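Here is the structure we will look at, set down as C-alpha coordinates.
Missing here: one protein chain of the complex. Every other protein chain is in place.
As written, the chains take the letters A, B and C, and residue 1 is the first residue of each chain.
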Amino acid sequence: MTGSSAAIDKPFVEIPISIRFGDTDPYGVVYFVSYFRYCHHGIEEFLRHVGLPPAAMFRNQDEKFGLPIVGASADFRRPIKYGEDIVLRVSILKMGQKSLTFGFRFHRPGSEDIVGEGQATMVAIGPDWLSRPLPERLQAAVGPFLTPSA
Amino acid sequence: MTGSSAAIDKPFVEIPISIRFGDTDPYGVVYFVSYFRYCHHGIEEFLRHVGLPPAAMFRNQDEKFGLPIVGASADFRRPIKYGEDIVLRVSILKMGQKSLTFGFRFHRPGSEDIVGEGQATMVAIGPDWLSRPLPERLQAAVGPFLTPSA
Amino acid sequence: MTGSSAAIDKPFVEIPISIRFGDTDPYGVVYFVSYFRYCHHGIEEFLRHVGLPPAAMFRNQDEKFGLPIVGASADFRRPIKYGEDIVLRVSILKMGQKSLTFGFRFHRPGSEDIVGEGQATMVAIGPDWLSRPLPERLQAAVGPFLTPSA
Partner (left out) sequence: MTGSSAAIDKPFVEIPISIRFGDTDPYGVVYFVSYFRYCHHGIEEFLRHVGLPPAAMFRNQDEKFGLPIVGASADFRRPIKYGEDIVLRVSILKMGQKSLTFGFRFHRPGSEDIVGEGQATMVAIGPDWLSRPLPERLQAAVGPFLTPSA
(Lines give C-alpha, C1' and ligand atoms only; values in the text may rest on other atoms or scores of the structure.)
Protein backbone atom coordinates (compact mmCIF):
# COMPACT_ATOMS: atom_id res chain seq x y z
CA MET A 1 0.00 0.00 0.00
CA THR A 2 1.73 3.12 -1.15
CA GLY A 3 -0.98 5.68 -0.71
CA SER A 4 1.23 8.21 -2.48
CA SER A 5 -1.11 9.31 -5.20
CA ALA A 6 -4.08 7.12 -4.35
CA ALA A 7 -7.47 8.71 -4.08
CA ILE A 8 -8.86 8.32 -0.60
CA ASP A 9 -12.47 8.34 0.53
CA LYS A 10 -12.20 10.80 3.32
CA PRO A 11 -9.35 12.94 4.55
CA PHE A 12 -9.28 11.12 7.88
CA VAL A 13 -9.18 7.68 9.41
CA GLU A 14 -12.01 7.00 11.83
CA ILE A 15 -11.54 4.60 14.69
CA PRO A 16 -13.94 3.56 17.42
CA ILE A 17 -12.80 4.33 20.95
CA SER A 18 -13.82 1.94 23.65
CA ILE A 19 -13.96 3.82 26.93
CA ARG A 20 -12.59 1.43 29.48
CA PHE A 21 -12.94 1.02 33.19
CA GLY A 22 -9.99 2.95 34.53
CA ASP A 23 -10.21 5.68 31.85
CA THR A 24 -12.39 7.99 33.92
CA ASP A 25 -12.00 10.38 36.78
CA PRO A 26 -13.61 9.50 40.14
CA TYR A 27 -16.92 10.92 38.92
CA GLY A 28 -17.24 8.65 35.92
CA VAL A 29 -16.23 11.27 33.35
CA VAL A 30 -13.39 10.46 30.94
CA TYR A 31 -10.18 11.81 32.48
CA PHE A 32 -8.45 14.35 30.23
CA VAL A 33 -5.28 12.27 30.28
CA SER A 34 -7.15 9.36 28.71
CA TYR A 35 -7.88 11.46 25.62
CA PHE A 36 -4.16 11.79 25.01
CA ARG A 37 -3.87 8.01 25.19
CA TYR A 38 -6.73 7.74 22.73
CA CYS A 39 -4.87 10.17 20.46
CA HIS A 40 -1.83 7.91 20.47
CA HIS A 41 -4.05 4.90 19.78
CA GLY A 42 -5.36 6.98 16.90
CA ILE A 43 -1.86 7.45 15.53
CA GLU A 44 -1.21 3.71 15.86
CA GLU A 45 -4.42 2.82 14.00
CA PHE A 46 -3.84 5.52 11.41
CA LEU A 47 -0.40 4.10 10.63
CA ARG A 48 -1.79 0.58 10.46
CA HIS A 49 -4.50 1.84 8.11
CA VAL A 50 -1.95 3.26 5.66
CA GLY A 51 0.07 0.05 5.77
CA LEU A 52 2.79 1.08 8.21
CA PRO A 53 3.19 -1.18 11.26
CA PRO A 54 3.37 1.18 14.27
CA ALA A 55 6.11 -0.78 16.03
CA ALA A 56 8.35 -0.37 12.97
CA MET A 57 7.67 3.36 12.77
CA PHE A 58 8.07 4.76 16.29
CA ARG A 59 11.57 3.38 16.43
CA ASN A 60 13.23 1.64 13.57
CA GLN A 61 16.77 0.52 14.29
CA ASP A 62 17.44 -0.86 10.81
CA GLU A 63 16.42 2.33 9.07
CA LYS A 64 17.90 4.44 11.84
CA PHE A 65 14.99 6.65 12.73
CA GLY A 66 12.62 7.35 15.58
CA LEU A 67 9.45 9.43 15.69
CA PRO A 68 9.00 10.87 19.17
CA ILE A 69 6.07 13.13 20.04
CA VAL A 70 7.42 16.62 20.77
CA GLY A 71 4.18 18.40 21.51
CA ALA A 72 0.51 17.74 22.04
CA SER A 73 -2.59 19.70 22.95
CA ALA A 74 -6.29 19.07 23.31
CA ASP A 75 -9.53 20.79 24.20
CA PHE A 76 -12.39 19.01 25.87
CA ARG A 77 -15.82 20.37 25.03
CA ARG A 78 -18.31 17.92 26.47
CA PRO A 79 -18.04 15.45 29.32
CA ILE A 80 -18.16 11.82 28.19
CA LYS A 81 -19.05 9.15 30.71
CA TYR A 82 -18.14 5.51 31.11
CA GLY A 83 -20.68 3.57 29.05
CA GLU A 84 -20.79 6.10 26.23
CA ASP A 85 -19.18 5.49 22.85
CA ILE A 86 -17.05 7.87 20.89
CA VAL A 87 -15.20 7.75 17.61
CA LEU A 88 -11.93 9.43 16.79
CA ARG A 89 -11.07 10.95 13.44
CA VAL A 90 -7.37 11.21 12.75
CA SER A 91 -6.09 13.48 10.01
CA ILE A 92 -2.81 15.15 9.08
CA LEU A 93 -2.75 18.86 9.82
CA LYS A 94 0.76 19.61 8.70
CA MET A 95 3.68 17.81 7.12
CA GLY A 96 7.11 19.40 7.17
CA GLN A 97 10.47 18.10 6.03
CA LYS A 98 11.14 16.65 9.44
CA SER A 99 7.87 16.76 11.33
CA LEU A 100 4.29 15.63 11.09
CA THR A 101 1.27 17.01 12.93
CA PHE A 102 -1.73 14.78 13.48
CA GLY A 103 -5.19 16.21 14.10
CA PHE A 104 -7.75 14.51 16.31
CA ARG A 105 -11.50 14.97 16.56
CA PHE A 106 -13.65 13.08 18.97
CA HIS A 107 -17.32 12.63 18.03
CA ARG A 108 -20.25 10.63 19.27
CA PRO A 109 -20.86 7.88 16.69
CA GLY A 110 -22.90 9.12 13.74
CA SER A 111 -22.76 12.71 14.90
CA GLU A 112 -20.74 15.62 13.57
CA ASP A 113 -20.85 17.21 17.00
CA ILE A 114 -17.28 17.41 18.29
CA VAL A 115 -16.82 16.47 21.93
CA GLY A 116 -13.09 17.10 21.97
CA GLU A 117 -10.23 17.79 19.62
CA GLY A 118 -6.48 17.99 19.64
CA GLN A 119 -3.22 17.64 17.83
CA ALA A 120 0.19 16.07 18.29
CA THR A 121 3.44 16.63 16.49
CA MET A 122 6.14 14.06 15.94
CA VAL A 123 9.60 14.73 14.59
CA ALA A 124 11.92 12.36 12.83
CA ILE A 125 15.22 11.82 14.62
CA GLY A 126 18.27 9.72 14.02
CA PRO A 127 20.05 7.47 16.53
CA ASP A 128 21.79 10.61 17.86
CA TRP A 129 18.39 12.17 18.67
CA LEU A 130 19.07 14.92 16.12
CA SER A 131 16.28 15.73 13.68
CA ARG A 132 16.38 14.23 10.20
CA PRO A 133 13.98 14.10 7.24
CA LEU A 134 10.81 12.07 7.64
CA PRO A 135 11.13 8.57 6.16
CA GLU A 136 9.93 8.74 2.55
CA ARG A 137 7.39 5.96 2.86
CA LEU A 138 5.82 7.76 5.79
CA GLN A 139 5.51 10.96 3.73
CA ALA A 140 4.04 9.05 0.81
CA ALA A 141 1.55 7.19 2.95
CA VAL A 142 0.21 10.09 4.97
CA GLY A 143 0.24 12.71 2.20
CA PRO A 144 -3.30 12.00 0.94
CA PHE A 145 -4.63 12.69 4.42
CA LEU A 146 -3.15 16.14 4.61
CA THR A 147 -6.07 18.49 5.15
CA PRO A 148 -5.59 22.13 4.18
CA SER A 149 -6.94 23.18 7.54
CA ALA A 150 -10.10 22.73 9.53
CA MET B 1 -4.23 28.99 55.33
CA THR B 2 -5.64 31.86 53.34
CA GLY B 3 -2.75 32.67 51.10
CA SER B 4 -4.65 35.72 49.86
CA SER B 5 -2.12 38.38 50.63
CA ALA B 6 0.61 36.21 52.08
CA ALA B 7 4.10 36.64 50.79
CA ILE B 8 5.33 33.50 49.18
CA ASP B 9 8.88 32.33 48.64
CA LYS B 10 8.66 31.49 45.03
CA PRO B 11 5.93 31.91 42.46
CA PHE B 12 5.62 28.16 42.02
CA VAL B 13 5.24 24.95 43.94
CA GLU B 14 7.92 22.40 43.19
CA ILE B 15 7.20 18.71 43.48
CA PRO B 16 9.41 15.72 42.83
CA ILE B 17 8.21 13.38 40.12
CA SER B 18 9.00 9.74 40.53
CA ILE B 19 9.14 8.13 37.12
CA ARG B 20 7.54 4.75 37.56
CA PHE B 21 7.72 1.47 35.76
CA GLY B 22 4.87 1.70 33.31
CA ASP B 23 5.36 5.42 32.64
CA THR B 24 7.60 4.93 29.63
CA ASP B 25 7.27 3.99 26.01
CA PRO B 26 8.69 0.64 24.85
CA TYR B 27 12.15 2.22 24.50
CA GLY B 28 12.42 3.35 28.10
CA VAL B 29 11.67 7.02 27.41
CA VAL B 30 8.87 8.71 29.37
CA TYR B 31 5.70 8.44 27.27
CA PHE B 32 4.22 11.85 26.45
CA VAL B 33 0.92 10.83 27.99
CA SER B 34 2.65 10.31 31.34
CA TYR B 35 3.62 13.99 31.44
CA PHE B 36 -0.04 14.93 31.40
CA ARG B 37 -0.59 12.62 34.36
CA TYR B 38 2.33 14.29 36.11
CA CYS B 39 0.71 17.66 35.37
CA HIS B 40 -2.47 16.56 37.09
CA HIS B 41 -0.42 15.24 40.04
CA GLY B 42 1.13 18.69 40.04
CA ILE B 43 -2.29 20.32 40.34
CA GLU B 44 -3.20 17.95 43.17
CA GLU B 45 0.01 18.73 45.07
CA PHE B 46 -0.31 22.43 44.35
CA LEU B 47 -3.80 22.48 45.85
CA ARG B 48 -2.64 20.51 48.87
CA HIS B 49 0.24 22.96 49.28
CA VAL B 50 -2.13 25.95 49.47
CA GLY B 51 -4.38 24.16 51.94
CA LEU B 52 -7.08 22.92 49.59
CA PRO B 53 -7.76 19.16 49.67
CA PRO B 54 -7.88 18.08 46.00
CA ALA B 55 -10.81 15.70 46.48
CA ALA B 56 -12.90 18.58 47.85
CA MET B 57 -11.98 20.84 44.95
CA PHE B 58 -12.39 18.81 41.76
CA ARG B 59 -15.99 18.13 42.67
CA ASN B 60 -17.68 19.57 45.70
CA GLN B 61 -21.28 18.59 46.07
CA ASP B 62 -21.92 20.68 49.20
CA GLU B 63 -20.62 23.85 47.63
CA LYS B 64 -22.06 22.90 44.24
CA PHE B 65 -19.05 23.26 42.01
CA GLY B 66 -16.76 21.18 39.91
CA LEU B 67 -13.46 22.08 38.24
CA PRO B 68 -13.02 20.04 35.06
CA ILE B 69 -9.99 20.43 32.83
CA VAL B 70 -11.12 21.94 29.51
CA GLY B 71 -7.80 22.15 27.74
CA ALA B 72 -4.19 21.07 28.09
CA SER B 73 -1.01 21.26 26.09
CA ALA B 74 2.63 20.34 26.52
CA ASP B 75 5.94 20.39 24.72
CA PHE B 76 8.62 17.83 25.31
CA ARG B 77 12.15 19.06 24.80
CA ARG B 78 14.42 16.31 26.05
CA PRO B 79 13.90 12.59 26.40
CA ILE B 80 13.82 11.42 30.01
CA LYS B 81 14.45 7.78 30.76
CA TYR B 82 13.28 5.41 33.47
CA GLY B 83 15.77 5.80 36.33
CA GLU B 84 16.14 9.55 35.89
CA ASP B 85 14.62 12.06 38.28
CA ILE B 86 12.70 15.17 37.40
CA VAL B 87 10.95 17.90 39.34
CA LEU B 88 7.84 19.76 38.34
CA ARG B 89 7.20 23.42 39.01
CA VAL B 90 3.55 24.38 39.07
CA SER B 91 2.52 28.00 38.76
CA ILE B 92 -0.60 29.94 37.82
CA LEU B 93 -0.43 31.47 34.36
CA LYS B 94 -3.86 33.07 34.28
CA MET B 95 -6.83 33.52 36.56
CA GLY B 96 -10.14 34.61 35.13
CA GLN B 97 -13.55 35.01 36.73
CA LYS B 98 -14.43 31.44 35.92
CA SER B 99 -11.24 29.76 34.84
CA LEU B 100 -7.74 29.05 36.00
CA THR B 101 -4.69 28.14 33.94
CA PHE B 102 -1.86 26.21 35.54
CA GLY B 103 1.66 26.30 34.14
CA PHE B 104 4.03 23.35 34.35
CA ARG B 105 7.78 23.16 33.94
CA PHE B 106 9.73 19.95 34.18
CA HIS B 107 13.39 20.22 35.20
CA ARG B 108 16.12 17.88 36.20
CA PRO B 109 16.62 18.35 39.96
CA GLY B 110 18.84 21.33 40.73
CA SER B 111 18.91 22.45 37.12
CA GLU B 112 17.14 25.36 35.46
CA ASP B 113 17.25 23.45 32.20
CA ILE B 114 13.65 22.77 31.15
CA VAL B 115 13.02 19.28 29.78
CA GLY B 116 9.32 19.85 29.14
CA GLU B 117 6.60 22.36 29.82
CA GLY B 118 2.88 22.72 29.51
CA GLN B 119 -0.33 24.20 30.74
CA ALA B 120 -3.86 23.15 31.64
CA THR B 121 -7.01 25.17 32.10
CA MET B 122 -9.84 24.31 34.44
CA VAL B 123 -13.20 26.04 34.54
CA ALA B 124 -15.62 26.26 37.42
CA ILE B 125 -18.99 24.72 36.71
CA GLY B 126 -22.17 24.19 38.66
CA PRO B 127 -24.18 20.97 38.99
CA ASP B 128 -25.76 21.83 35.61
CA TRP B 129 -22.29 21.83 33.98
CA LEU B 130 -22.69 25.55 33.19
CA SER B 131 -19.77 27.79 34.04
CA ARG B 132 -19.83 29.79 37.27
CA PRO B 133 -17.35 31.96 39.16
CA LEU B 134 -14.34 30.25 40.68
CA PRO B 135 -14.84 29.47 44.38
CA GLU B 136 -13.50 32.43 46.39
CA ARG B 137 -11.19 30.40 48.56
CA LEU B 138 -9.59 28.94 45.45
CA GLN B 139 -9.01 32.43 44.03
CA ALA B 140 -7.57 33.61 47.32
CA ALA B 141 -5.28 30.62 47.71
CA VAL B 142 -3.81 30.58 44.22
CA GLY B 143 -3.58 34.33 43.68
CA PRO B 144 -0.07 34.72 45.11
CA PHE B 145 1.21 32.20 42.58
CA LEU B 146 -0.04 34.12 39.59
CA THR B 147 3.00 34.86 37.46
CA PRO B 148 2.80 37.75 35.01
CA SER B 149 4.07 35.50 32.23
CA ALA B 150 7.10 33.38 31.53
CA MET C 1 -30.01 -12.64 24.26
CA THR C 2 -30.81 -14.94 27.17
CA GLY C 3 -27.97 -17.38 26.92
CA SER C 4 -29.60 -19.39 29.69
CA SER C 5 -29.89 -22.73 27.98
CA ALA C 6 -28.46 -21.77 24.63
CA ALA C 7 -25.82 -23.97 23.10
CA ILE C 8 -22.59 -22.09 22.67
CA ASP C 9 -19.78 -22.74 20.26
CA LYS C 10 -16.92 -22.64 22.64
CA PRO C 11 -16.78 -22.32 26.40
CA PHE C 12 -15.00 -18.99 26.15
CA VAL C 13 -15.18 -15.62 24.49
CA GLU C 14 -12.06 -14.70 22.56
CA ILE C 15 -11.07 -11.10 22.14
CA PRO C 16 -8.09 -9.57 20.37
CA ILE C 17 -5.78 -7.54 22.59
CA SER C 18 -4.08 -4.59 21.02
CA ILE C 19 -0.85 -3.93 22.86
CA ARG C 20 -0.58 -0.18 23.05
CA PHE C 21 2.24 2.25 23.44
CA GLY C 22 2.34 2.80 27.17
CA ASP C 23 1.47 -0.82 28.03
CA THR C 24 5.06 -1.96 28.33
CA ASP C 25 7.89 -1.72 30.80
CA PRO C 26 10.95 0.35 29.88
CA TYR C 27 12.40 -2.60 27.96
CA GLY C 28 9.47 -2.98 25.59
CA VAL C 29 7.96 -6.02 27.32
CA VAL C 30 4.30 -5.89 28.36
CA TYR C 31 4.21 -4.69 31.97
CA PHE C 32 2.49 -7.20 34.27
CA VAL C 33 0.02 -4.55 35.39
CA SER C 34 -1.21 -4.17 31.81
CA TYR C 35 -2.34 -7.81 31.80
CA PHE C 36 -4.72 -7.04 34.64
CA ARG C 37 -6.14 -4.19 32.57
CA TYR C 38 -6.52 -6.56 29.66
CA CYS C 39 -8.34 -8.96 31.99
CA HIS C 40 -10.84 -6.27 32.88
CA HIS C 41 -11.25 -5.41 29.20
CA GLY C 42 -11.92 -9.12 28.77
CA ILE C 43 -14.70 -8.99 31.35
CA GLU C 44 -16.19 -5.94 29.62
CA GLU C 45 -16.14 -7.65 26.22
CA PHE C 46 -17.41 -10.91 27.67
CA LEU C 47 -20.41 -9.13 29.18
CA ARG C 48 -21.08 -7.30 25.93
CA HIS C 49 -20.87 -10.62 24.09
CA VAL C 50 -23.60 -12.17 26.26
CA GLY C 51 -25.81 -9.13 25.85
CA LEU C 52 -25.09 -7.33 29.11
CA PRO C 53 -23.86 -3.72 28.78
CA PRO C 54 -20.83 -3.47 31.10
CA ALA C 55 -21.74 0.00 32.40
CA ALA C 56 -25.11 -1.35 33.57
CA MET C 57 -23.50 -4.32 35.31
CA PHE C 58 -20.57 -2.99 37.32
CA ARG C 59 -22.87 -0.64 39.14
CA ASN C 60 -26.61 -0.57 38.60
CA GLN C 61 -28.41 1.94 40.73
CA ASP C 62 -31.91 1.02 39.54
CA GLU C 63 -31.47 -2.65 40.30
CA LYS C 64 -29.42 -1.87 43.40
CA PHE C 65 -26.35 -3.93 42.79
CA GLY C 66 -22.67 -3.53 42.15
CA LEU C 67 -20.07 -6.09 41.08
CA PRO C 68 -16.67 -5.14 42.49
CA ILE C 69 -13.58 -7.25 41.89
CA VAL C 70 -12.48 -8.74 45.22
CA GLY C 71 -9.48 -10.73 44.07
CA ALA C 72 -7.31 -11.29 41.04
CA SER C 73 -4.20 -13.24 40.15
CA ALA C 74 -2.14 -13.95 37.08
CA ASP C 75 0.95 -15.79 35.92
CA PHE C 76 3.10 -14.59 33.10
CA ARG C 77 4.86 -17.33 31.15
CA ARG C 78 6.40 -15.63 28.15
CA PRO C 79 7.48 -12.07 27.54
CA ILE C 80 5.36 -10.29 24.95
CA LYS C 81 6.74 -7.21 23.26
CA TYR C 82 5.21 -4.09 21.78
CA GLY C 83 4.34 -4.93 18.18
CA GLU C 84 3.23 -8.47 18.97
CA ASP C 85 -0.41 -9.53 18.96
CA ILE C 86 -2.18 -11.61 21.55
CA VAL C 87 -5.70 -12.85 22.05
CA LEU C 88 -7.49 -13.32 25.34
CA ARG C 89 -9.92 -16.11 26.08
CA VAL C 90 -12.37 -15.34 28.84
CA SER C 91 -14.29 -18.14 30.53
CA ILE C 92 -16.17 -18.67 33.77
CA LEU C 93 -14.26 -20.78 36.26
CA LYS C 94 -16.76 -20.70 39.11
CA MET C 95 -20.22 -19.36 39.78
CA GLY C 96 -21.47 -19.16 43.34
CA GLN C 97 -24.65 -17.70 44.78
CA LYS C 98 -23.00 -14.36 45.23
CA SER C 99 -19.77 -14.49 43.32
CA LEU C 100 -18.38 -15.16 39.90
CA THR C 101 -14.84 -16.09 38.92
CA PHE C 102 -13.60 -15.32 35.45
CA GLY C 103 -10.71 -17.20 33.88
CA PHE C 104 -8.27 -15.60 31.45
CA ARG C 105 -5.85 -17.16 29.00
CA PHE C 106 -3.56 -15.15 26.80
CA HIS C 107 -2.42 -16.78 23.56
CA ARG C 108 -0.63 -15.71 20.45
CA PRO C 109 -3.23 -15.59 17.66
CA GLY C 110 -3.86 -19.02 16.18
CA SER C 111 -1.74 -20.76 18.77
CA GLU C 112 -2.77 -22.86 21.74
CA ASP C 113 0.44 -21.91 23.47
CA ILE C 114 -0.49 -19.93 26.59
CA VAL C 115 1.66 -16.87 27.25
CA GLY C 116 -0.14 -15.91 30.45
CA GLU C 117 -3.22 -16.77 32.45
CA GLY C 118 -5.17 -15.51 35.38
CA GLN C 119 -8.45 -15.18 37.16
CA ALA C 120 -10.56 -12.54 38.85
CA THR C 121 -13.50 -12.83 41.20
CA MET C 122 -16.35 -10.38 41.50
CA VAL C 123 -19.01 -10.42 44.18
CA ALA C 124 -22.49 -8.99 44.04
CA ILE C 125 -23.15 -6.30 46.60
CA GLY C 126 -26.06 -4.07 47.46
CA PRO C 127 -25.97 -0.30 48.01
CA ASP C 128 -24.79 -1.04 51.58
CA TRP C 129 -21.72 -2.88 50.19
CA LEU C 130 -22.99 -6.12 51.76
CA SER C 131 -22.99 -9.20 49.55
CA ARG C 132 -26.21 -10.26 47.86
CA PRO C 133 -27.15 -12.87 45.25
CA LEU C 134 -25.86 -12.38 41.72
CA PRO C 135 -28.44 -10.74 39.45
CA GLU C 136 -30.40 -13.51 37.76
CA ARG C 137 -29.83 -12.32 34.22
CA LEU C 138 -26.09 -12.36 34.89
CA GLN C 139 -26.28 -15.95 36.12
CA ALA C 140 -28.36 -16.96 33.12
CA ALA C 141 -26.09 -15.27 30.64
CA VAL C 142 -22.78 -16.57 31.91
CA GLY C 143 -23.90 -20.08 32.87
CA PRO C 144 -23.17 -21.65 29.47
CA PHE C 145 -19.56 -20.50 29.75
CA LEU C 146 -18.94 -22.25 33.03
CA THR C 147 -16.07 -24.61 32.43
CA PRO C 148 -15.68 -27.56 34.80
CA SER C 149 -12.02 -26.73 35.30
CA ALA C 150 -9.00 -26.23 33.14
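By our rule, a contact is a pair of C-beta atoms (placed from the backbone, for glycine too) under 8 Å apart; a residue touches a chain by one contact, two chains touch by 3 or more.
Model, not experiment: these values are computed from the prediction.
> Based on the whole complex, identify which of A:Val13, A:Val33, A:Ala74 or A:Val115 touches the chain you can't see.
Result: among the candidates, A:Val33 touches the missing chain.
> Among C:Phe36, C:Tyr82, C:Phe106 or C:Phe145, choose the residue that contacts the chain missing from this document, as touch is defined above.
Missing-chain contact among the listed residues: C:Phe36.
> If you put the missing chain back, which residues of chain B would it touch?
Given the touch definition above, chain B has residues 18, 20-22, 37, 40-41, 44, 53-56, 58, 82-83 touching the missing chain.
> If the missing chain were put back, which residues of chain A would it touch?
Contacting residues on chain A, toward the hidden partner: 21-22, 24-28, 31, 33-34, 81-83.
> Could you pull out which residues of chain C are in touch with the chain that's been left out?
Touch with the absent chain occurs at residues 25-27, 29, 32-33, 36-37, 40, 55, 58-59, 66, 68-77, 79, 120, 129.
Criterion: only the chains that are shown with their structure count from here on.
> Could you put a whole-Å number on the gap between the CA centroids of chain A and chain B?
Computed value for the inter-centroid distance: 25 Å.
> So how far apart, in whole Å, are chain A and chain C when each is placed at the average of its C-alpha atoms?
29
> Measuring centre to centre with CA averages, how many angstrom lie between chain B and chain C?
36
> Would you mind listing the residues of chain B that make contact with two or more other chains?
Residues 25-27, 33 of chain B touch two or more partner chains.
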